[in-house]
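With one protein chain withheld, the remaining protein chains of the complex are depicted in position.
Entry: chain A
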Amino acid sequence: MSTAGVAKSVYEQIGGEPAMAAAVEVFYRKVLADDRISHFFEDVDMERQAAKQKAFLTMVTGGPSSYSGRDMRAGHAHLVKLGLNDMHFDAVVGHLKETLEELNVPAPLVQRVLTIAEGARADVLNR
C-alpha cells in the first residue's frame, strides 16, 4: 500500500515535538494578530491555548494525536454557534501554511499537512 517515504509522517520528518514547540509560537502569533479570527483564540490562560494549538499542529502533521472526528465536532460546536464558518477556517489554514513555510518545511510536506487539515473542515464546522 504505502512506500517508506509516505509512511513517515510529516511530524517525524520535520523534527517531532521540538518542531511543534517552535511552530506553535509562530502560529499562535499569527492567529492572535488576525482580527478576523483572533476572538476565537482569546484565552486568559495563554499556556492552555498554546497547548491546544500544539495539539492541533501535531494532529495535522500526522503526529501522535488522540483527536477523533467526534472530539473535533464537540470542541468546536460552541464556536459554530458564535458564527465560526468557512472564512475563518480558511484564515486558519492560511496561517498554518505560512507558519510551515516560514519554518522552511518543503512544499510537498506543506501540501500533505494542508490536505489533512482540509479533511477536518466538516467536523470543525459541525456539518
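Keep this in mind: a residue touches a chain if its C-beta (ideal position, glycine included) is under 8 Å from a C-beta of that chain, and two chains touch if they have at least 3 such contacts; residues count from 1.
Just so it is clear, contacts and distances are computed from a predicted model.
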{"item": "Hidden chain of the complex, named as in its UniProt record, picked from \"2Fe-2S iron-sulfur cluster binding domain-containing protein\", \"Monovalent cation/H+ antiporter subunit A\", \"Ribose transport system permease protein\" or \"Amino acid ABC transporter membrane protein 1 (PAAT family)\"", "value": "\"2Fe-2S iron-sulfur cluster binding domain-containing protein\""}
{"item": "Touch list for chain A against the chain that is not drawn", "value": "25, 28-29, 32-33, 44, 46-47, 50"}
